[in-house]
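Okay, here's the structure, questions in a sec.
Just one protein chain is left out here, and the rest sit where they should.
A and B label the chains in the order they appear, each numbered from 1.
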Amino acid sequence: MLTYIARRVVSIGTILVVLSVLIFAITQILPGNVARVIAGQFATPDMVAAIEAKLGLHDPFYVQYGRWAAGILQGDLGNSLIMERPIGPVLSEALYNSALLAVTAFVMVTILGIGLGVLSAIRQNGPLDHGVSMFTFLGISVPEFFWGIVFILVFSRWLGWLPAGGIPDAGAGFATIASHVILPSITLAFALVAHVSRMTRSSMVDALRSQYVRFARAKGLSEQTVIWRHALPNALLPTITVLAIDVGWLIGGVVVTETVFAYPGLGRALIFAIERHDLPMIQASTLVIAAIYCCANLVADLLYAFFNPKIRYG
Amino acid sequence: MVDVISDTRVKRSRRGPLNLWLGLAITGSIVALALLAPVIAPYPFDEMSILTRLKPPSLAHWFGTDDFGRDVFSRTLMGAQYSLLMGFGATLISFAIGVPLGLLSGYSSRTVDEAIMRLMDILMSFPPILLGLLILTVTPPSLSKAMIAVGIVYVPAIVRLARSVTLEIAQEEFIQAAKARDDSTAYILFREILPNAWPPLIVEAGLRVTFAILLGAAFSFLGMGAQPPSSDWGLMISDARPYLETAPWIVLAPGIAMSLTVIGINLFGDGLRQALDPRLNSSKSG
Partner (left out) sequence: MNDEPLLKVEGLSVAYASPGGDVAALQDVSFQVAKGEALALVGESGSGKSTIALAVLGLLGAEATIRSGQILYAGKDLTNMPAGELGRIRGNRVSMVFQDPFGTLNPGMTVGRQAAEPLIRHQGLARDAAMERVVAAFAEVGLPRPAELVTSYPHQLSGGMQQRILIAAALICEPDLIILDEPTTALDVTIEAQILDLLMELRQRRNLAMLFITHNLGVVNRICDRVCVLYAGHVVEEGPKNLTLRRPRHPYTQGLLGAIPKIGPERHGRLSPIPGHLPAPGNVPKGCIFNPRCAYALDRCQTEPQSLRSMDGGSVRCWRAEDLPKFRHQAGVIGEPSRSPGTGVPLLDVKEMRKTYPLGRRIKLGGPRLVSIERRDVNAVNGVTLRVRAGEVLGLVGESGSGKSTLGRCIVRLVDTTDGQIHFDGKDVTHARGDALHKFRGDVQIIFQNPASSLNPRRRVGATIGRSLDLLGKISKQDRQARIEELLQSVGLPPYFAERFPHQLSGGERQRVSIARALASNPKFIVCDEPVSALDVSVQATVLNLLSDLRDKLQLAYLFISHDLSAVAHIADRIAVMYGGVIFEQGPTAAVLSRPNHPYTEALLSAVPTVDLTLPEPERIALRDQSLGMKVATTGCRFHTRCPRKIGAICETEAPPLLEPSEGHWIRCHLPLDVLAYPATVTTDGDRKIA
């Protein structure tokens, strides 16, 4: 198991470095001159050139990259061009908001997704299974942003129960915060609950058909024991992998959902930065998001190794 | 020998063929509508009219009009073309690149395999939307660029699938026999392995088309795909947001249309999977 962990950590580390190079490289191709943006509309070519020199924009690629990477490692994410502020604090606040959303959604996905999947498998082809199947079918077929907008229409405009987006001011009570977070989280979770539930159902059906479950029944064990102690633990193992992939979808969903609900998180910050060609912001937020995804994958790999006796005990 | 399920409480499913035909019917109708759109649309999709702005659905305008007075029904019909183009185009790109790479990776030496998989790992370390956004920030966005971006985003998944299928087939004895009679690698890959590899690939293709439609629409929604005045569904929904309360039909029409399209393709894909091989209905695919 030690070998496995070591290999995964090294792998993720390398990938992060490569990613940072890629991100840096791609964003360098952006049209629009950073120096010109800083200098403003009425700048003369000389002023622009001066700023370019100051920012070191004519240095070779690896020097510019080195400077940027060194800064990141020391915690300096650069300055936003548009907001003319250090990026660090802006992103950490955005990160906190997004985390609120993502964690709520993830908890829903895990509990509902796995729960529904397992229950459908146990009562395969029964009414519950058909119902869940239809529900998940909708979940994977309807685009996220459409759900979000429909929710806003129904719950915010027509029923007036919940706010349409944004985030409450600091110091607001739990209920207020919850009311702002609930709709976006559900929107975020919808497609994923559908996906995880289908995967879990599949995996569980496989487990229930397996020879080792037949053996457990042949020993006269109760159906409850067979399902929960024998089938489920083995069925959940592939689900860990699926959840890891879903973190990637979750992140994608975050970007879209925050746009729909005008929620000030990491995703919305990224979109704003792209729209306004705020280069340092694009680089920093992309890197942060990618790093989070990599770490989530690493955690998933480690969990999988821990729960799979074949890897854990060699 | 028939494989037995050892649980007497499992009822048998009879829904397979229904899915296939229903899905085919829905998808077929939408494809037909999309192809015929320029002909059957009552109004040109970009014809504006100040007088008839934001009118609710009526006999003249089945889905009402939008903020520019354009007929929503016609625009929705045209939008079908873009979504289907996105779905099938992106999938085609990802398969055209992914399948040969996967075949090669699964069959060649370990070094080649490692190299390709490392590259795919790096691509897969980006969350899908992020990779797409990154690609789309580099050039001015458009529908075709979004389609290429989505195609590239899905390449690693296709490579992985093609590789694992190839690895499985390469173990079969008839492949060893082909090597033993001095068959060339190209022949083995394309005439021995590939013909046996297509069932799981076809099933995956069906799934990918729906993913591509949804992801492409998301890009348009974010402004990174189709640009105005295009009647792409994602763009239509995004444009209509300010008028959500006053004129919900502008949002609902394209949204429901997109959902129906994806539902149709998903039904067809499910039915196809069950028809092609009941054993594919395991957690190892989809």
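A few remarks follow.
Just so it is clear, a contact is a pair of C-beta atoms (placed from the backbone, for glycine too) under 8 Å apart; a residue touches a chain by one contact, two chains touch by 3 or more.
Fair warning: this is a prediction, and the values are worked out from it, not measured in the lab.
Within the set A:Arg8, A:Arg217 or A:Arg276, the residue that contacts the chain not displayed is A:Arg217. Only one of the listed residues, B:Ser29, B:Ser58, B:Ser144 or B:Gln176, touches the absent chain: B:Gln176.
Contact residues of subunit B toward the unshown chain are 1-2, 4-12, 171-174, 176-183, 192, 195-196. Interface with the hidden chain, as seen from subunit A, comprises residues 2-3, 6, 210-212, 214-223, 225, 229-230, 233-234, 237, 307-310, 313-314.
Rule of thumb we're sticking to: only the chains that are shown with their structure count from here on.
Separation between the centroids of subunit A and subunit B, computed from CA atoms only, is 21 Å.
Residue ranges on subunit B touching subunit A, taken from their complex, read 3, 5-7, 9-13, 121-122, 125-130, 133-135, 137-140, 210, 214-215, 217-218, 221-224, 234, 237-238, 241, 244-245, 248, 251-252, 255, 258-259, 262-263, 266, 281-283, 286.
By the touch criterion stated above, subunit A contacts subunit B in their complex at residues 11, 15-16, 18-19, 22-23, 26-27, 29-31, 123-126, 137-138, 140-146, 149-150, 152-153, 157, 198-199, 202-203, 205-206, 208-209, 213-214, 217, 238, 247-249, 251-252, 255-256, 259, 270-271, 274-275, 282, 286, 289-290, 293-294, 297.
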